[in-house]
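The other protein chains are all here in position, but one chain of the complex has been omitted.
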Amino acid sequence: MFELTHRLEFSAAHRLHAESLSDEENARLYGPCNRLHGHNYVLDVTVRGPIDPTTGMVMDLNVLAGLMRARVFDELDHRNLEQDVPWLAGTITTAENVAAVIWERLAPELEGRLQRVRLFESASNFVEYYGP
Amino acid sequence: MFELTHRLEFSAAHRLHAESLSDEENARLYGPCNRLHGHNYVLDVTVRGPIDPTTGMVMDLNVLAGLMRARVFDELDHRNLEQDVPWLAGTITTAENVAAVIWERLAPELEGRLQRVRLFESASNFVEYYGP
Amino acid sequence: MFELTHRLEFSAAHRLHAESLSDEENARLYGPCNRLHGHNYVLDVTVRGPIDPTTGMVMDLNVLAGLMRARVFDELDHRNLEQDVPWLAGTITTAENVAAVIWERLAPELEGRLQRVRLFESASNFVEYYGP
Amino acid sequence: MFELTHRLEFSAAHRLHAESLSDEENARLYGPCNRLHGHNYVLDVTVRGPIDPTTGMVMDLNVLAGLMRARVFDELDHRNLEQDVPWLAGTITTAENVAAVIWERLAPELEGRLQRVRLFESASNFVEYYGP
Amino acid sequence: MFELTHRLEFSAAHRLHAESLSDEENARLYGPCNRLHGHNYVLDVTVRGPIDPTTGMVMDLNVLAGLMRARVFDELDHRNLEQDVPWLAGTITTAENVAAVIWERLAPELEGRLQRVRLFESASNFVEYYGP
Partner (left out) sequence: MFELTHRLEFSAAHRLHAESLSDEENARLYGPCNRLHGHNYVLDVTVRGPIDPTTGMVMDLNVLAGLMRARVFDELDHRNLEQDVPWLAGTITTAENVAAVIWERLAPELEGRLQRVRLFESASNFVEYYGP
């Protein structure tokens, strides 16, 4: 079994704010992340499977890249994650939650091959999600 | 003459919008950057001068780092550049303009040694400013 | 159990072309990768095992690095993967297939400790192989 | 299940020297690493767990970062690993052994969530430890 | 005066071979680079000028990026520099020469603002050209 990963970057604004908490609790819990700010996010999507002997590939890399572009980049890049993205409305946009929602968007089109969604908020912090 | 550079990163939200232009002109000119988004900015500040023979340094690196932290990081990190930063109010926050304003904030405390402000918006785009 | 990884880079030319397909099918399947081009490949080889209490090491890093140099770098660096490398002749040189062949070359000398071969074609695309 | 990683860097001096071996054996085994030298180490600590639905986080990233700073950075940064760090005294400071000791220091405070300690000595060599 | 830089990457095959030299001289002079191989080239193009007060930009970054894509990327990416690119025919494709030819292609469209072409062949070797 092989794992094939494609990476893309997108730039977005966000803030961490839990509706179920008071402003004081939000400020204490999330610290500066409770304020509106932004990141150059880096997204690594990994598919897993055997090699197709005809093509020598786990899957067509152009298909994977095109799917990531259409389902993620085109909807998140240069946007405010809380306000501009219907499928993130009401979600606390921690890297954990964003990675999980990206999984949900990509998995149905990857026929059981999706193995890992890794999302870097910065060079110092990232999340890896292996699915439900 | 030697040049000494210190680097720091900050995460901020911004959008490009010129008050003097119509919404249509802004959208056409700035494209997706006209929408609120954000970056992990990387800031390189360079000072230039001879080595102090007693210390072997152009200047005390801890002083430079402390100045960058106090004058830039503490005011821009995890903020919306247009709305949260008084000294950027009314400025179109292109990398060029932000670099120039950072120069103005740092130069008075660096006694003529400030040589270059370099600001990366992303891995693909950066600006270098050598002063007025 | 510990995993120890050594990284090296090599520069090589290649193209993706399946003998079993027509020229039109090759062009459609592989897109620009069907044309001769090249990469700075990055190869990460990971060995897994317990620490030797005498040395504090999973294995001698110099031995691992020397093996990677002799078996991979010296044969692939600054070469055309399809035409200059006997052990790749007839292989479609996708990252998947190259990683698998590198595994076959290194595994017999690593006494069951080889854990992962990771091969980056570029900053955006890489493959991980965990063995047959 | 999600995995959350925080990264920090520290700069330290060390040498590889096994008390149980002769000077000749040490020189042959460790090569140049038997001489005092140093690194900019990069440490990735990964915790694993479900998302807390109230906060959207596996754990509070500020708590993880603070723990890594207090237990690792403040004790190793700008020090000689063999001579200045009581909890490394008598340890051969291979990346394997340092990673294992860092695991031991962090695990008791992470309530079973510690998943991986990854330690880079350089851009070319790193170790991953998944615990005893 | 400000300097604005945009970066892009392209993957290409090449070999160093001087028609004016014998095969033996080519092999001795260029070493392994005399064999066909390839790189992930990184190209930084820098323009210099004052800020347009209306837009806050040295020049429209989308225009610069589009020009680099049309004049460089679309013609060099996934190609053999010696055989597939008419404007490199007969040129020894050292990084120096490729940078100079890229300058010639871009300068006429940049109205005197082109300041620097920087071309990385690998993480270890790059060339900077400031024009004739």
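Observations on the model:
Every chain is named by a letter (A, B, C, D and E) in the order it is written, and numbering of its residues begins at 1.
Throughout what follows, a residue touches a chain if its C-beta (ideal position, glycine included) is under 8 Å from a C-beta of that chain, and two chains touch if they have at least 3 such contacts.
As the structure is a prediction and not an experimental result, all values here were calculated from the model.
In the full complex, the chain left out of view touches B, D, E. Among E:Met1, E:Ala18 or E:Ala70, only E:Ala18 touches the chain left out of the display.
Summarising the interface, chain D meets the missing chain with residues 9, 11-14, 32-33, 35-40, 77-80, 83-84, 121-123. Listed for chain B, the residues touching the missing chain in the whole complex are 1-8, 46, 51, 54-58, 60-62. By the touch rule set out above, chain E reaches the unshown chain at residues 16, 18, 20-21, 29, 31, 91-97, 99-100, 123-130.
The rule we apply is simple: only the chains that are shown with their structure count from here on.
In whole angstrom, the spacing between the mean C-alpha positions of chain A and chain C is 28.
In chain B, the residues that reach two or more other chains under the touch definition are 123.
Under the contact rule defined at the top, the touching pairs of chains are A-B, A-C, A-D, B-E, C-D, C-E.
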